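First the structure, in the form of structure tokens, and then the observations on it.
The complex is shown incomplete by one protein chain, all other protein chains being positioned as in the whole.
Labels for the chains are A and B, by order of writing; each one numbers its residues from 1.
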Amino acid sequence: MYSVVVEHIYLLVTVTLVSVLQNAFFALKVEKEGKCQNIPASGFERVCCANRNCMDAYPTFLAVMWCAGLCLNQAPAAFAGIIYLVVRQKYFIGYMGQTSQSTPGFLFGKRILFFLFSMCIVGIFNYLLVHYYGADYKEYVETITGAASALLLIP
Amino acid sequence: MYSVVVEHIYLLVTVTLVSVLQNAFFALKVEKEGKCQNIPASGFERVCCANRNCMDAYPTFLAVMWCAGLCLNQAPAAFAGIIYLVVRQKYFIGYMGQTSQSTPGFLFGKRILFFLFSMCIVGIFNYLLVHYYGADYKEYVETITGAASALLLIP
Partner (left out) sequence: MYSVVVEHIYLLVTVTLVSVLQNAFFALKVEKEGKCQNIPASGFERVCCANRNCMDAYPTFLAVMWCAGLCLNQAPAAFAGIIYLVVRQKYFIGYMGQTSQSTPGFLFGKRILFFLFSMCIVGIFNYLLVHYYGADYKEYVETITGAASALLLIP
């Protein structure tokens, strides 16, 4: 059933991936410019800022996770998603911490998003291979992805 | 066809639900801290603030509505979605109203999002029941959901 689905969405997934790259470019620009930004003082501003940073990255995360799950395999994608949520929770809590403490940067969970992003690319590449050459390495790829997702646990 | 789809996405839906819970946690933190926040004075700030609050909740709403529609039944999910949009319209208009008037809170449509959230959980639970025990209560569940969605109309 999977290849049927992928056949009808692979172009959409590709565009989504490009848009994710663009989002990352924008976020890097913001982070670079914001180096000299001092930490907001009041508690409300801190919470508000943490919430906004989390919300800004939320659609990107959802899009990448669903694309990865649909194109390749849902289990590693869901596992990476859970790890991402844990990282986000840590980020939010850390943002609200002591002012003396160093604030976390604008971006978080870069490694996990990169992993999900790679899953999408591998899935589309695999589909194109099957479609044009008839080769199917999907079982191998899924096994490797499952094993690689365990590596995300390493801090 | 439905159970085939749910089989391939139920883990993704689960992670999405957890992320929605986390979003609600963040929003509650913001609301709690923002109690003492005074109402923005100028018209532009008010519109901008209303727009931002609506946009912050938008990906969450879309994700929950689509998951509920895919996992269980699209008709009650779409109905709840329409109600949510009406509530959002009221919220936006209310935010731009007189300054003397009490401003609506940070969150809105909590009940509807909770309803959609429950639909997702029931859908996944039903799928797992069918998958592991062979029982199928989907018809009953869909009837009950359809009836329950009418309760959302009560203010």
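In this section, a residue touches a chain if its C-beta (ideal position, glycine included) is under 8 Å from a C-beta of that chain, and two chains touch if they have at least 3 such contacts.
Nothing here was measured: the structure is a model prediction, and the numbers come from that model.
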Option touching the unshown chain, where B:30, B:77, B:122 or B:141 are the choices:
B:77
Touching the left-out chain: which of B:55, B:128 or B:147?
B:55
For chain A, enumerate the residues touching the unshown chain of the complex.
4, 8-12, 14-16, 18-19, 22-23, 26-27, 29-30, 33-34, 36-37, 56, 59-60, 63
Residues of chain B in contact with the chain that isn't shown?
1-2, 5, 43-44, 47-48, 50-52, 54-55, 58-59, 61-62, 65-66, 69-70, 74-75, 77-78, 81-82, 85, 88-89, 92, 96
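Keep this in mind: only the chains that are shown with their structure count from here on.
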Indicate the whole-number Å distance between the mean C-alpha point of chain A and the mean C-alpha point of chain B.
23
